[in-house]
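Excerpt of the complex: some chains, original placement.
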Amino acid sequence: MKKIAVLTSGGDAPGMNPGIRAVVRAGIYHGLEVVGVRHGYAGLLRGDFIPMTLESVGDIVQRGGTCLYTARCPEFMTPEGQQLGFEHLRQSGIEALIVFGGDGSFHGALRLHEMGIQTIGVPSTIDNDIACCDLTIGFDTAVQTVIEAIDKIRDTATSHERTYVVEVMGRSAGHIALQAGLAGGAESVLIPEVPYQLEDVIKRLERGIARGKKHSIIVIAEGAGSGVEVGQYVREHTGLDVRVTVLGHVQRGGAPTATDRVLASRLGAYAVNLCMAGESGKMAATQNGELCAVPFETVFNSVRAPEMSVYQLADILSI
Amino acid sequence: MKKIAVLTSGGDAPGMNPGIRAVVRAGIYHGLEVVGVRHGYAGLLRGDFIPMTLESVGDIVQRGGTCLYTARCPEFMTPEGQQLGFEHLRQSGIEALIVFGGDGSFHGALRLHEMGIQTIGVPSTIDNDIACCDLTIGFDTAVQTVIEAIDKIRDTATSHERTYVVEVMGRSAGHIALQAGLAGGAESVLIPEVPYQLEDVIKRLERGIARGKKHSIIVIAEGAGSGVEVGQYVREHTGLDVRVTVLGHVQRGGAPTATDRVLASRLGAYAVNLCMAGESGKMAATQNGELCAVPFETVFNSVRAPEMSVYQLADILSI
């Protein structure tokens, strides 16, 4: 193996930069030439390739976002698009491609693998909604960002004795809401995986008030409903002073936490090892802290369930 | 003078806690008894008074919110409410009251002054919309919170080459938007004090694109329009990938910055001095860095204009 490429795809996640750095440095360490594909699969279609050097990943370990840019690319969903991407890689003499992204991005990688390019995926999404791995790159930072926001909101919730509804990211998965709700001391956590009744939320609030609670925080994942509507419902059914905050895209950025940097560094370097060992069509992951490679199909056929013990714990601790 | 009281009123602002601490410690230093009124004027009406000791303000210098709580209180707008508040103070032997809050809170303080209680206001609002002072308590922290959010958003704006509209607080005043827009490197800043045309925002965006800009950030004060509507307009008229974030109540909380702690400490201690000197019906403020007392009427009859030089500078630097 002489030449590999790396790209970031899908939504950006904090930790992609230390991940790219790890691929480049480990690649160069092992004597490989490393190429960066810019703008994800869209750049692959355009042949937007740049040579990566030790210097091109200098001083990025601490930066959010991705220095290779990312994009959504519907064209790469088509056989023509995939063929074009394949040809660009072949023409450039690239033998293996490392893809940082989520499920959707791995489907593209699987197609390239089937066409004969070695591909390794690295799970990178703030939502933590990829199965068969302990943790995805970006999740730890996103949860940290959310609790820092909740900590700020708590200051004003306490001062005004108000109820706050905080809507966080997570269309199909409530992992961010769950961890941040527990860590942020939320009174209720609403996630898409667990059906809920707004009446129960009200009952919890009233129970808390009966116990002397003066302020409350309700965390809701965007996939579990609209924060604004929940706020409206609570306001109407309790007469409480309720405010709603939709955290939005601040959750995507920021310097990666140490946990995300270490994870990204380990997975990036390991992805290079996998390429050199001839592996392909697999996701580099940690399971119980150990590095391992999981076939994309296995990943696609598995579902990451929310940690119900954490869900129940959030319930107990918000007594 | 033997006994003074302190309350926080209106929206909470980071720095109220070090401000309360300064009132209590300076008061005790000068041999006064200090009483805390909880929940602003609402607590005044209920006689919700607590004795303040050195210990009751220990370990709060770094906390957001207010340990005395705050509330809106329409009843205190009525003569009956004011009479009741006056009587509670008289009965408790309180000679002077220090009020942390904004314009609305100072109107209440003015009435008490007219009824014969010494009152001193301390300008505290994240909006910086109080005239006759260099700076209000809470503004510096709020701007800092906003730029930290913008810095995070920039990571994803850069990675995805997107345009972001960030709506910040400021119903009638664009100070937060202006400072944060300049400090955050925004391409456009929209504030209530300066009429604007959305076409011009589009033109600026297009000029930037022509110059090679790949991403943009537009900061809008809530009083200058809806971030969601601006985003919609830009999306429709440019075809750009536009996202909107409404920062909301995270802007009210958080540990106060050093600037806010120092300002609050200075003003709190100075307010005690003013009380002891027999002053009343005035706001404690800094002007050109110097402590001074400004009659409430002067404050009410003045307007704090946005700094147009900063507005123009934001324009020049976003070339």
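The letters A and B name the chains in turn, as written, and every chain counts its residues from 1.
Following the convention adopted for this analysis, a contact is a pair of C-beta atoms (placed from the backbone, for glycine too) under 8 Å apart; a residue touches a chain by one contact, two chains touch by 3 or more.
Nothing here was measured: the structure is a model prediction, and the numbers come from that model.
A.B. asks: Going from the 2 copies shown, figure out how many the entire complex holds in this file.
C.D. replies: 4
Operating definition for what follows: only the chains that are shown with their structure count from here on.
A.B. asks: Quick one: chain A and chain B, Cα centre-to-centre, how many Å?
C.D. replies: Centre separation, chain A to chain B: 35 Å.
A.B. asks: Give every residue of chain B touching chain A within the complex, in rising order.
C.D. replies: 8, 11-12, 14, 16, 39, 63-66, 69-71, 145, 149, 151-156, 158-161, 164, 243-250, 252-254
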